[in-house]
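Only one protein chain is missing; all other protein chains are in place.
Letters A and B mark the chains as written, and numbering starts fresh at 1 in each.
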Amino acid sequence: MIKDPVIEVIDFNFYYGDKRALTDVNVKIEKNSVTGIIGPSGCGKSTFLRSINLMNNLILGARYEGKIMLDGENIIHKDVDVVELRRKVGMVFQKSNPFPKSIFENVAYGLRINGIKNKDLISRRIEESLKGAALWEEVKDRLNASAFDLSGGQQQRLCIARALAVEPDILLMDEPASALDPTATIKIEELIQELKKKYTIIIVTHNMQQAARVSDYTAFFMMGKLIEYNRTNLMFTNPEFKITEDYITGRFG
Amino acid sequence: MKIDINRIKEKIGFMILTACLLLVVLIIIVIFTNILINGYSVINIDFLIKSPTQGMTEGGIMPAIIGTFLVTIITAIFSIPLGMGCAIYLNEYAKQNWFTRLIRISIRNLAGVPSIVYGLFGVVLFVQLMNIGTSVLASGLTLSLMTLPMTITASEEALKNIPMSFREGALALGATKWQAISTNVIPYAIPGMLTGTILGLSRAAGETAPLLFTGVAFYLPYLPKGVFDQFMALPYHLYIMATQHHSIMEVRPIAYGTAMVLVALVFMMNLGAIILRYRLRKNRKE
Partner (left out) sequence: MKNRLPLSKKIKEALIHGGFLVNAVLVILVLLGIFVLLIWTSLPAFEQIPLKEFLFSSNWNPTSYVRESYGMLSMLVSSLLVTLGAMIFAVPISIGAAAFISDLASNRVREIAKPVVEILASIPSVVIGFIGITLIGPSIAKVFDLPDGLNAVNGSILLGIMAMPTIISLTEDALKSVPKSYTEASLALGATKWQTIIRVRIPAASSGIIAATMLGMGRAIGETMTVLMATGCAGAMPNSLFDSVKTMTSVIAIELGEVAYGTAHYYALFVVGLALFLITFAVNLAAEIIFNKKQKR
């Protein structure tokens, strides 16, 4: 099914202290596609997403087993450069989290910490990123305004622009539209379709229709296990397991 | 009727509680008005810019003001970086283990150590072992240790108020831990850190006991020329004027004036902290 995988997860387990949160996950992620991750609350979908850029390292007592191969390298390795990894694997959070800086400085942040000082380059990248996040037209005249002056949907697109500025290959999105109104949600979904031409996107969502609309592949997690993984159109029309069907038809969760 | 008795009891009870708070407020008012009324008439420009004369029965308190400023600045120089550094370790790096608990227990116990014991420690460590001698530096170092618990607690509180998303957002963009902390946490925590630190310093400025044997002087004919000189200080000067002078009643006005300047100084520092916090908050929003 997967022809050109960028990420290959092999026998992956994740623990919070003694508690196992993910069990024997095996999955391949297709390049330049959108992979949706669905499942009931607490099923491990966010944990899985945050394993791919090792954000789970921030949690006390986090422990990984198995492999996550990225560009042929296992990132589950104590010597891995998490900084380099996170540059390659960008992330957009559930709740938009702009920094208390101007719009310009928000997008420039990732460039500045990477030591880029060239002003022209920074300006160019910021314009590209904001265009990439479909925000440029709305903010181009007020780049020095505070990021907090933007609406919720704009703030989330700003966070996407901020992630794009460091030129990642992969974009992780953790329920990026869950706090937004329907109009803003549609904008984000359209944006995702646009972005997949250049990036590989993995998106965690609570919203079944959203998964069906935006993703090419869907992974269904339950109780820390990957139950079913398939092309989205196949999974939503003809799920392999009864439990998947129950979930996507809204019988629980 | 039973309910009525309960109602009356409640009324009386509430009155007692209200009286308790009013008593506290009254105490504060009495203290301040007493000092203000008696100190006000003494204070003029000469009082602030002249040295004591005629066996300290006349003249001003300028050397004590300068000395207190000096020792407070030295205290700040040592206690701000050390306190903030410790807070950064505790809030950003420390894991939940016995070692971190030990640090926290130490901080809480340091906060309870009597100021005179800090004075004893300062005499042995700074004056004698480190051979600094009785000086404004030894006093400042002693005071900086004394204010450390307060600086740490206030700084940690400020760091705690910075949302986790600031750190996560930076890390997710490929910042190293230190980059995330230094560019996206500390700058926003600074106002809170400074506010708490200034409050701690205002305590230090009013302290007497730690100075007693580490460098404060009864009377000096000259100002300290460097950090290794002895100094006069407002709180100690007040103590002298109130209890140790050969004609106490004659210098009572000077004592009141000194008390008023000291209270005003401490107050200004408190006020400064509040204004600073307000200003920096406003700036951040813009």
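Everything below uses one rule, namely that a contact is a pair of C-beta atoms (placed from the backbone, for glycine too) under 8 Å apart; a residue touches a chain by one contact, two chains touch by 3 or more.
These numbers come from a predicted model, not from an experiment.
Peer 1: So one chain is hidden, and I want to know which residue out of B:Val24, B:Ile49, B:Met164 or B:Ile275 touches that hidden chain in the complete assembly.
Peer 2: For the chain that is not drawn, the touching residue is B:Val24.
Peer 1: Among B:Met56, B:Val71, B:Cys86 or B:Val251, which residue is in contact with the omitted chain in the full complex?
Peer 2: Once the missing chain is taken into account, the touching residue is B:Cys86.
Peer 1: Quick one: which of B:Ile43, B:Met56, B:Ile74 or B:Leu148 touches the chain that's been left out?
Peer 2: Result: among the candidates, B:Leu148 touches the missing chain.
Peer 1: Of the residues in chain B, which ones touch the absent chain?
Peer 2: Residues touching the hidden chain, for chain B, are 6-7, 9-10, 13-14, 16-21, 23-25, 27-28, 30-31, 34-35, 38, 82, 85-86, 88-90, 92-94, 102-103, 105-110, 112-121, 123-125, 128, 145, 148, 152, 176-178, 199, 202-203, 205-209, 212-213, 235-236, 238-239, 242-243, 252, 255-256, 259, 262-263, 266-267, 270.
The criterion applied here is as follows: only the chains that are shown with their structure count from here on.
Peer 1: Which chain A residues qualify as touching chain B in the complex?
Peer 2: By the definition above, chain A touches chain B via 53, 55, 58, 60, 83-87, 90-91, 93, 95, 97, 99-100, 109-110, 112-114, 146, 148, 159, 162-163, 166.
Peer 1: Could you list, by residue number, the parts of chain B that touch chain A in their complex?
Peer 2: 95-96, 163, 165-176, 179, 183-184, 188, 284-286
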